[in-house]
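Yeah, one chain of the complex is gone here, protein chain that is, but the others are all in their spots.
Labels run A and B following the written order; every chain starts at residue 1.
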Amino acid sequence: MPEMSQYQVAKSTRASTIALLVLVVVIATLVFAPAFVSRSLLQDLFFVLTMVVLAQCWNLLAGYGGLVSIGQQAYVGLGAYAGFGFAILLGVNPLVAILAAGAIGALLSVPTAYIVFRLQGAYFAIGTWVAAEVYRLLFAQWKALGGGTGTSLPSEVARSVWGVGWVREVFDVKSSAARDIISYWVALLLAVIVIGAIYAFLRTRNGLALSAIRDNPDAAESIGVDTSRAKLAVYIFAATGAALAGALIYFQKASITPQSAFSVIDWTAFVLFIVVIGGIGTLEGPIIGALILFALQNWFADYGTWYLMALGALAIAVMLVAPKGIWGWVQAKYDFSIFPTRRRLIGPDTPVPDYTQPVQEVKAPAPVGVSGAALPNEVTTMFDIETDVLIIGSGPAGGASAALLSSYGIPNIMIEKYGWLANTPRAHITNQRTMEVLRELGIEEEAKEKSVPQELMGNNVFCTSLAGEEIGRLLTWGNHPSRKADYDLASPCRICDIPQTLLEPIIVGKAMETGTVTRFKTEYVSHMQDAGGVVATVRDRVADQTYRIRAKYMIGADGARSIITEQLGLPMEGEMGLEGSMNIEFTADLGKYVAHRPSVLYWIFQPGSNIGGIGAGVIRMVRPWNKWLSIYGYDVNDGPPDLTSQEAADIVRGLIGDQDIDVSVTKLSYWTVNNMVASSYSKGRVFCMGDAVHRHPPTNGLGSNTSIQDAYNLCWKLKLVLEGKADESLLDTYNEERQPVGRQIVTRANKSIQDYAPIFETLGLLQPGSPDDIKRRMDARKEPTVEADARRKALNKYFRHKSYEFNCHGVEMGQRYASRAVVPDNTPEPEYARDRELYYHATTWPGARIPHVWLDVDQAKVSTLDLAGRGRFVLLTGVSGAGWVEAAARASAETEVDVRAYQIGPGCEVNDTFGDWAMQSEVSDSGCVLVRPDGHVGWRAQSLSAEPTVDLTRVMQTILGRR
Amino acid sequence: MLLEIRNLRRAFGAVVVADDISLDVAEGEALGIVGPNGAGKSSLFNLITGQLKPDGGNILLDGADITNAPVRRRVHDGIGRSFQIPQPFEHMTTFENVSVAACFGAGGSEAEEQEHVIDVLHRTGLLPKANMPAGSLSLLERKRLEMARALATKPRLLLLDEIAGGLTEAECQSLIATIQEINSGGTTIVWIEHVTHALLAVVSRLIAIDFGKIIGEGNPKAVMDSEAVRQIYLGMEA
Partner (left out) sequence: MFVLDTLIQGILLGGLYALFATGLSLIFGVMRLVNLAHGDFMIVGAFAVLVLVEALGLPIVFAAALAGIAMFILGYALQRLLLNRALGKDILPPLLVTFGLSIILQNGMLETFSADTRRLSFGPLSEASIPLGGGLAAGVVPVLTFASAVLVILFLNWLFYRTETGRAFRATSDNPEIAQLMGIDNNRIFSLAMALALVVVAIAGLYLGTRATFDPLIGPSRLIFAFEAVIIGGLGSFWGTLIGGIILGLAQTAGAQVSPEWQTLSGHVVFLIVLVLRPRGLFPRSVD
């Protein structure tokens, strides 16, 4: 409970108190004005004072009460006619008649209000106008007061005004002038009373209530304000004021007509202008406005219609440009009021703001929903757990992300719907680039232990069955002597074959070991993004409870049936479910059929094996030589067939070509061939990768490789952004760089399927017929005929062509990125000397992966890839590149991002003993190559520039998105 | 019983917002209300405050039938309410906002209510902003102002409508503390909220409403875990 004595509420300020005193002096002066002011000026002052009265009443009604009426002329006329009626017909003294007129105005305003209050807003306004018209028409019927043509005040009535005699004597003026003086005093009195009354009213709690009603009538009602009664009270007051003024004005004019007394121009239009221009909602405004109108009237009224048009235009302009009017501007600029009504709480902890400073109206922040549209306030940002990056899915993409982020020291949580990792062999070809990533993570050796090495992978056999005739063979995965060199030269790592069941635990194990928090049996449900990050709702399937995880960024790696991409509405190109395929896992000892031709894949060309699936029957080695997976297709339009183990085993035996062999089917699963890639990989703070954004058949063996490299591309960027060293726009480059790759591999994999069709054709397997017919057609190529020779050559050609599936080194290794995180060096892209899909072309052109060369560090062999990575930038330069080393140090300091520089050459930390770096660096000895944390070249310079620090810093800032 | 609702019914055409609702609120209790959007929660509040007239049924405040009483009467009788989307009197200062509520809700003059107003501002942490125009307040401050205004009317029954939405964790904690303090001071609270953990920290009883009907009532945790309620939330979050 605060100490009450420390607080007080004040309305007045020093300035306002002074101003009020000044005003009192002014009023006193005005009282004595008739003594020294000319008659015409007195008449002008009369005009101003009566207009002030009308304006203050209208201001109270509309500016404070929110009741915009354009019918106040009803009461002016009413008051005028009532006054005339009382004076002429009842012989009442005009001064008393004025009071009586006021009473009449008050009285009649009640039933009028009853009627017009049934309308709202603008319709209320017109309603008041109609009411005024009704009054006009009615009074035009009143013959006693002249009907439609009106009447004038008889002179004896005029003379009977109290005080005329006294004034005539004191001021030594004629009767008419004396009347003017009395009218003036009455006007002054009326103005003072009206302003005083309004001011006093505003200082009471009812004044507060009126402001509340104006700001928000429903809220006012809900705190107990009787809004209807308040509005009625204000309306009656305004009517009374108008009636009093009306009676006074027309007594002064001494004649009346219905047109004039109920004139909408004189008693509403001008009043509106006064209030609006002077400053609506203030007490000072109407006074100023009246003075201005008077001035304008004086100077321009002669211009008749033009004057009126100008007034109209002025009112429009003020309304649109400065709706608070003149005094509103003064108040805003100087926080000065002559009639202050604001209650200030003065106390030890209640600062009074500087009201002259523009106040920023704070809009309540609108959280953004999944689709990007603003959400209503009900959405919460509550959560239970918090981390930097939330990863959905523990497959190759998710697992690799987790491992990489943990290796960079970024806190992350990975959730996985099932209780364990991959339970089917799935992906297996692990290409060199992926092995490089595993190498950086320090799990290359472990993976190699579990893998089947390159030399056992490469005898791609095309046969009628394993036991049957071998139709052709292709050396694959870099096993052909000429391709082997390519593969060996391209990377410090070797391609190998590891089923996903064995690889995932290694990756995820590494991730968890280095800090990833993994929750199994935790299912992703939904998420929302807001300004601070992402809040994902997940369900713990064990406890069957949902909870929320908040992360700064979320990685959606939830596979080919991703719901995250659905929820984000990521645009997808292509289709799913083009062909149907079944995987039959089995154990059988097939050594006798394959040990002499060791391979990962055996392709079976039999009748029926071209249906569905990838277009050919496959027997894939899972573990040499007893664990296998056979792939067989079905017609996707028929739906997956319901096979028993026996039937599956029969299919397998058929593919093997041995009906007696012991085959034990361990698992059967179905999948479809897809040809789909997301046009955009991310939305806001959610980044999708892996199968979720590129869905394709297993041909080319690119799936998990691409997924892991998606992760490798994104994670270093997340690291730098989370550390505050890079701008968030760096994250956009993930999509720019990886989406084209995704599209390329999806296209490539689907194309590889189509490449089987010609083989089937040439073998004659596509035409129908009995088994004998088919055998005959297949054997046709064995004939010594020219036709058969052509067929043999064709078959050869088509088999060779499958190198595009199995020796596609360029697609595996040759990604070149183009984005804002790659700074070009204005050299043209090097030409592809050979087929760019089949062959990897090493280059240091910005955007390409740094070429692998073996370097020597303390007599140990180290690859350029080994120097790079680990979440930092690397700058490679030659013996004369000391300038770059210094530049790197300075740029590091400036950007706070680690740029490790290496000079390569004799006498340097790193020696180029084979001379391969000099040959492949493509820059001069004093040049440099800047390598990004993902091993791709970010920039290079041919030689030492004039300002290496400036240039390098500029490049870094560009890559980091900070310029 | 402070508030008794008997068979309340209200529909807008085909949309039923109150489907034969009956509910009792004991004096001094803290009751929570949850339910999906459009379930009829705010409409229930509108029916209680009188902004909405029921098609059928009764509402009794402390035994007196207020079913047809106008909004103002109910405010004077002791029902205070904060709006879900804050409705400050934007051109008036915070102090004036609370002052007008105190004068008209509780019924005194400005001078009489001054101490009460300062106390309310203090309890809702708005004293530093007392002289700021309400239009310049942040979201949390506006929500506090909603509460302050409702409190100023010296309510016996305080209806809070989704007052925690959009706040940070720290802000939410501070709000919870204030509400707890108000409740322990003797004011009965009925609170609609989506931020369920805030609700559960304060209320001793919970109702769940869906399609204008009460689908769960009782111990807060039990109601939240009930099948019916989890169904709705699952549907909400997807």
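What we mean here is this: a residue touches a chain if its C-beta (ideal position, glycine included) is under 8 Å from a C-beta of that chain, and two chains touch if they have at least 3 such contacts.
Everything numeric here is computed off the predicted structure, so don't read it as measured data.
*Asks:* With touch as defined up top, name the shown chains that contact the chain not shown.
*Replies:* Output: missing chain touches A.
*Asks:* Touching the absent chain in the whole complex: find that residue among A:A269, A:A467 or A:L578.
*Replies:* Touching the chain that is not displayed is residue A:A269.
*Asks:* Give the residue, chosen from A:V68, A:A233, A:I385 or A:A757, that touches the chain omitted from the document.
*Replies:* That would be A:V68, which touches the missing chain.
*Asks:* If the hidden chain were put back, which of A:A10, A:L90, A:I115 or A:A485 would touch it?
*Replies:* If we include the chain that is not displayed, A:I115 is the one touching it.
*Asks:* Touch as defined at the start, partner being the missing chain; which of A:S5, A:S40, A:T149 or A:T305 qualifies?
*Replies:* Going through A:S5, A:S40, A:T149 or A:T305 one by one, A:T305 is the residue touching the chain not shown.
*Asks:* Take the complete complex as the reference. Which residues in chain A touch the chain that isn't displayed?
*Replies:* For chain A, the residues touching the absent chain are 62, 68, 70, 114-115, 118-123, 125-127, 129-130, 133-134, 137-138, 140-141, 148, 264-265, 269, 272, 276, 280, 304-306, 308-309, 311-316, 319-320, 323, 373-374.
Everything that follows uses one rule, which is that only the chains that are shown with their structure count from here on.
*Asks:* Which residues of chain B touch chain A in the complex?
*Replies:* The touching residues are 37, 49, 51, 71-72, 75-76, 81, 83-93, 95-97, 99-101, 103-105, 107, 109-110, 114-115, 118-119, 121-122, 127-128, 130-133, 135-139, 142, 149-150, 152-153, 162, 164-166, 168-169, 172, 194-195, 197-198, 233-234, 237-238.
*Asks:* Under the touch definition given earlier, write down the residues of chain A that touch chain B in their complex.
*Replies:* Residues of chain A touching chain B: 1-2, 4, 7, 9, 204-205, 208-209, 211-212, 214-216, 218-226, 342-345, 347, 349-353, 359-362, 364-365, 367, 377-382, 525-526, 537, 546.
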